[in-house]
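A protein chain is absent from this complex, but the other protein chains hold their places.
So, chain A:
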Amino acid sequence: MSMLLEVTGLHASYGDFRVLHGLDFTVEKGGISTLLGANGAGKTTTLRALCGMIKRTGTIRFEGNDISSKATEEIVRLGVAHVPEGRGTFTGLTTEENLQCGAMTRRSRAEIARDLEQAYHWFPRLRERRNQQAGTLSGGEQQMLAIARALMLRPRLMLLDEPSFGLAPLIVQEMFSILRKVNQEEQVSMLIVEQNAGVVLELADNAFVLETGGIVMSGTAAEVRDNETIRAAYLGY
């Protein structure tokens, strides 16, 4: 299967402090990959490095083109939507304005209006809250908003940073089932960073286990799930 995202030898650092030591991983076209690992393993840093939010070296091929020296805005414009840690809500704007921001790089007003309807179809709660200041939404609703906003880009690839963080188990289930539908119906590929390995391994095709800035195991989600040693040592379930 051909690769949408191919990362080789990814290094990144905060100032002099090196956090990533040469990561190799991939996301298949139409597939879902997950990066697993404990706190401080470098998961969030990896996503930030992909999007050019921090300094990085190595090769990042997106649809065959190297994007490792591009600025964040330019990478987004290629169709990479990042749902960041902490959700990145525009708290002072309304829910609908947040969604409009997601489509900022697109031209056709008719298509944007259609996708807005589609977003409300995926997340009916957001329609009820459309004119509400987004900062007043609950944590779960803000996570829905973050995902819906990312979809407004019509992305080829979605990067999701701990989408289950701080949410009730029931809402986590609902959200992951929506992500699965989005992946199947709209062919959006995904790279999901999670601590909640159990849930995401059900969804993902491939998994990469990260420890202190290096990948210690990779394989299909089933392989990682069935590997008792890895589960006990790194995933803690």
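Simple rule for what comes next: contacts are C-beta pairs under 8 Å (C-beta built on N, C-alpha and C of every residue); 3 or more make two chains touch, one makes a residue touch a chain; residues count from 1.
Keep in mind that, in the parts below, contacts and distances are computed from a predicted model.
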Identity of the absent chain, which is to be given by its UniProt protein name, from "Lactate utilization protein", "Succinate dehydrogenase iron-sulfur subunit", "Leucine-responsive transcriptional regulator" or "Amino acid/amide ABC transporter membrane protein 1 (HAAT family)": "Amino acid/amide ABC transporter membrane protein 1 (HAAT family)"
Contact with the hidden chain (one of A:K43, A:R56 or A:R149): A:R149
Hidden partner chain, touching residue among A:G22, A:G40 or A:G139: A:G139
Specify the residue from the set A:H21, A:R61, A:R77 or A:R231 that touches the hidden chain. A:R77
For chain A, which residues reach the chain that was dropped from this view? 51, 53, 72-73, 76-77, 81-82, 84, 88-93, 97, 100-102, 104-105, 133, 135-139, 142, 149, 153, 166
